[in-house]
Structures are given as C-alpha cells and as structure tokens.
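Left out: one protein chain. Kept in place: all the others.
For chain A:
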Amino acid sequence: ERGRGKRERKRGRKRGRGKRERKRGRKRGRGKRERKRGRKRGRGKRERKRGKCCRLPSPSPCCFSSEQESPDEQEENELEKLKEAVDDRKKLISTLRGKPLPMTRKLQTLRESQEFVEKYEGAIGKGKGRKLYAYKVMMLKKWMKFQRDFENFKTACIPWEMKIKEIESHFGSSVASYFLFLRWMYGINMILFGLTFGLVMVPEALMGMPYGSMPRKTVPRAEEANAMDFAVLWDFGGYAQYSVLFYGYYNSQRTIGWLKFRMPLSYFLVGVGTVAYSYMVVIRTMARNANEDGGGDNNCFNFSWKMFTSWDYLIGNPETADNKFASITTSFKEAILEEQESRKDDNIHLTRFLRVLANFLVLCCLAGSGYLIYFVVRRSQKFALEGLESHTWWERNEVNMVMSLLGMFCPMLFDVISTLENYHPRIALQWQLGRIFALFLGNLYTFIIALMDEINLKREEEEMVKLNMTIWEAGLYNETVGVNSTTPPIAIHPADIPRGPCWETMVGQEFVRLIVSDTMTTYIMLLIGDFLRAVLVRFLNYCWCWDLEAGFPSYSEFDVSGNVLGLIFNQGMIWMGAFYAPCLPALNVLRLHVSMYLQCWAVMCCNVPQERVFKASGSNNFYMAMLLVILFLSTLPAIYTIVSIPPSFDCGPFSGKSRMFDVIQETLESDFPAWFGKVFSYASNPGLVLPFLLLMVLAIYYLQSTSKSYKQANLELKKKLQTVSHDNHVSAIILCAIPALT
C-alpha cells in the first residue's frame, strides 16, 4: 500500500504534475482562480478551505502504538505529525480530481486516503480539546455535504441548458455563444427587476396612497373617456401612465405606511444601485475573460493552434461536421497561401482609394440617418402640439418605426459597401461591427437630443402652468368662501384639478415605446426574414426553375454579431430609461424570456449552419467591452438630467425639491444622528475629496505601470526562450559539423 503511494509520487514528480502544476497554477492563478470560478459547482471553495501542506509523508502507524507510555511532549509532537498527515491526505483527496491518473488508480488512492483519514481523525482528538475537535470535524463534514448538495441543486436550476446544448451541437460554439450571452443578460435583468419591483413598485402599490387620491395619481378628466382603450394602453397612456409603472405616479411624502418606508430615498438608491450593480457585473466578467486569454500571444503559434484547436468537440451533427471539415481545409489552404507568397498588392493605390471611398460612403450614411431621425422627431413634436388624433397611425409612431427600420437596413448597406474594401474576413467583420455600433450610437444620441428639446419645452410649460394654477386656486377660493375664512375647503375631485406637466414620465414613456416597437420589429423581421423565407424556399422549390436551396435565396444563416449588437443596444436603452420608468426591467425580462424561446425555435427550424465557420476569437471580450461602453454612455444622460435639471413640481417622488439628489441631504439630516451628518459634511469637504481623488489617480497610475512592466518581463522571457532554442539549434549544427570536419 505504501509502496504504491511512493511510486505514484515519483511518477508524479517525473511528469512534474504535482508541484509544478500547482506552482504554475499559482503563477497564472489558473488553478485557484478556476476553482474559485467553479461557479456552477463551487467545489473550489471547499478545496481552498482544506489544508495547505504539500508533502505527503508516508503514514507509519507503528509509532503511535506506544503513545500511552511516552511523555506529554512527545505525545504532542506525534499528535502534530498525525494531524499533518491527516491534513495532507485531505488535500490529496480534494486535488485528486485534477490529477491525470486513470480512474481505477484514482479510486484506489481515494479509498486509501479516506480510510486513513477516518482511522486517525478520531485519534487526534485524544487529550486536550478532543470533544471540540471532534465536534469541529463533524460540523465541517456536514457543511461540506450541504455545500455539495447545494451546488448540485444550483446546477439543476440553470435554465435552458439542454436547449443550448442542442443548438451547440448543430451550429457550433459561435452561435451558441449568442444564446449563452442572452442567458447571462437574462440573469442580470432578473436582478434589476428584483430591485425595482421589490423596492420601488411593490411598496408604493401596497403602502402608498391609492389611485385617485391625488391629482398626480388620477387620469385627468379630459382623458378619462378613452383611458381604457387598447390603443391608448398600448401607447402607455391612460391608466398605464397613471400607475406604478412610471415616475409620475410616485408621491413625494418622506415616509409612507406603517413601516415608515422612505419612498423617495428608496427610489433614488435603487436607481443608483442598478447602475452600480451593472458596472460591477460587467467589469467582473471582463476581468474573468481577460484572465482566460492568457497574454495575447496572437501570432506565434498560428499553425499549431489551427491544428490542435480548430476542431470543435461539441459538434454532434453530420451536416455541421461536414461544414467544419470544409472550413478547416479552407482555412489551412489560406494560411499556406499566405505563408508561401509574399503579400504583394499589385495595385495598392487602387485599394487605398477604394477603402477611403468606402469610409466616405459610410460616413455619409451615418450623417444621413442622424439627420433623418432629428427631422422625424421634430415633426412628431409638431404633430403632438397639433393634437395626436388628427394623424394617421404611421405619423404617430413615425419616430420609433424610422429608428427600427434604419437599424434593420443600414447594416445591409454597410455590408454591400464593404465589398469595395477587400479586407481579410476577420478584419472586415470588425469594421462592420464598428460601423453598426456607430450607427446605433448616433441614432440613440440624436433621439436623446430631440428628447432634451422636448424636456425644455415641458419645463417652460411648467412655469406657465404654475402661474395659471395660482390664479385658478385664488379664483376658486374667492368664489366659494366669501368672508368667512374658517369653512373647510371644498372637495374637488382630483381628476379636475389642473396639474403640471411631467417631463420625467414623458421620457419614460418614450423609452418604453421605443423598446416595444424595437421588439416588435425584431420579431416580425424574424418571422418574415427567416421563417417565411424558409417556407418559401422549401415549398416553391418543387416548381421553380433554379434550385432555390442552393442558389439565390436559400436558407438564412444565423447572424451572430447582428443579434448580439441588438441585445447590447436594447440593454443600453433599458439602463437609460430605468430611472424614469421602473417598469422597464420587468418589460425586458419578459422580452428576453420570449426571445429565448422564439429564437431557439427559429434557429433550429429555419437556419442553416454557417458556411464559413470561423469565430472572432477573443470576441467574448470584444462584446463585453462594447457593453461597458454602452453602459457608460447610457448612464450619462440619466446622470446629467438628475444633476442639472430640477424635478417637476407636481409629480414624482422628488417633487418640491430643487434637485433630485437633495433627498440624500434630507435623509442625513432627519434620519441619522447629528454627529453622522457632521462627519459626512467633513468628508464631503473639497479639501478632503480632492486629495482622495488624487490618491486614487496615483494608485491607478502605479498599477498600470506595474502591469506594463510585467508584460515587458513576459516578452523578454519569451524572447529569451527563442534565443535559447536558436542557440541550441546552432550548437547542434556545429556539433554535427565537427565530425565532418575532422
């Protein structure tokens, strides 16, 4: 038994797996961090809890038999050794999984180690603190079992695993990566939904003043007639507008209900919290992906990687396998060609000119689409002033339709223009993604600028309404009270009281409408572009002159990058509008849920695997980076409006304050003890804040330069490896040449 243990260790040392693997793991942090990342199973945590000893001394039970006669000190030493041995065995048990041994040997070692641990664990407890030790051990075991069961349960709870597996086996890992991304977004949105629903919508619905008790919570008399119409509700007006779904419904009472729930504070903090949580999640995922990348060694091992990592083991479908074989062959042939002939562009001036022309055309497209949106938004403002009823459906929904259609057709235009450029497909894809990104961004910001115009208009209106209201109130008072000033004020139904305009609700409504129309457009394009096309190709093929399946329309391929971009921009709009319409995360959860099922079905039913099965490797972090940029850009407008525009005086949880963030000040003054307020005011003193900011900037600079120096050291070592191998090569040649010379 002992013999096998030693031989195993020796063999382990020869392959250097035991120590070197752990050391290497620690250097790259792969071992520990990967175990930490065992987010699905979490066995990593259990492993980390175990002991840290590395060596495994051979157990020698004979020395323990004489325990009763040896003096106390010796007994202590032996107990220590025994404890170490037991800890080592435990460590072996936990790392056994990662060892490249055949299963039978692993099981044998496992059984031996477990027997040893069980036998001697009780013996350790002899002497002082035995009961405590035994109790600790038992609790630890129970805790580990609980953790393991919990991890298994968590794995079983992961949704859509089998669906994604099926798609993966048919279409390869790049299409599946879109669905994995969708599922990840769904998770984030669930958390955002939990926050807004649980901390904002539910308290107001349960504990706030009910519908109809205040002007801001009631549909105005003029709109009451058609407040329940489907068309109005679909547009998020009428009863939908005067509900917990939008900002305007909330009351600015400091505490509500018997719980004394601080509604305005909660609203503000949830708004800030959703942004903070999103940043944290995105950056954490980016950091994780960056670790996996392992240093960006892009060109050294081109052919080796092609040979050993191009076959996707997930493929479980003969058609996909055929495509994969074909694409691997093509990729090898291309690489060989590039290697063989020098890249000689025989007409470099023509290529350059064409590329400049293509970029110019793209810029024109972008400018044109930006102007179109601006024009359409101005027109819709004009329509709104004239009254919406006098216009057709198209004119009422012009803005949203135009934005969605532009998002649908411009990328195709860019695709056509990019044929002028003649780039390598991977570079062409990056240019394409960059252009679509610029298009969406431009559209979004034009939309926001137009919205800002509307906000300013509403604020001017507000001034006028304030004036009118005082006149109206004075008039009301005069005609009913007369001389006696002690009569109670007459009861006027809240629906009749004139109320101020609410620009925040308007903004929320615009975003909700945009998202709904975007969703509808996507689904309709999916049904028409993919499903209808597939049906036509399939059934018209029997009576058509040329082969529809192989020739012109054929079945569509799944556009991974287009869909991922759509998802990212959709999320950006959610982040932008969530502060003004707490219902947005709920809407998005619903939308993602439906999308998942619809797209899974559409992919399996109407799409064929891509011919060119190449993936923008490292595209994972590319999409994350875009998400981060979008997150930053979409929180900017919301932050700007919070900080600079005073809230409406007649609606929302911040009505009556001069700025929305005054609610923090108010809370500090009234809910916290006096000394806390003092400490906070000291802390927010510019004299303290500026040095702190400076310190953080210095820390960032320091970390940046350290990481740069590490990268440099890495490169140096790599070069050294190459020169060493080159030297070996040279000396090998010389050694071979010497006998020839003599």
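The definition used in the following text is that contacts are C-beta pairs under 8 Å (C-beta built on N, C-alpha and C of every residue); 3 or more make two chains touch, one makes a residue touch a chain; residues count from 1.
Here, contacts and distances are computed from a predicted model.
Only one chain is not pictured, and the protein name UniProt records for it, out of "Proteasome subunit beta", "Adaptor related protein complex 2 subunit mu 1", "Exostosin-2" or "EF-hand domain-containing protein", is "EF-hand domain-containing protein". The chain not shown here is touched by just one of A:F325, A:Y640, A:F676 or A:Y701, and that residue is A:F325. From the options A:T309, A:N422, A:N685 or A:Q704, the residue with contact to the chain not on display is A:T309.
Among the residues A:N317, A:Q381, A:S517 or A:N541, only A:N317 touches the chain that is left out of the figure. For the chain missing from the display, the contacting residue among A:R97, A:R378 or A:H493 is A:R97, taking the whole complex into account. Although one chain is not shown, part of chain A still touches it, namely residues 15, 17, 21, 24-25, 30-31, 34-35, 38, 40-41, 43, 93-94, 96-100, 102-104, 106-107, 110-111, 152, 155, 165, 168-169, 173, 292-295, 297, 300-305, 307-318, 320-321, 325, 328-329, 332-333, 336, 339-340, 615, 617-618, 721, 725, 728-729, 732.
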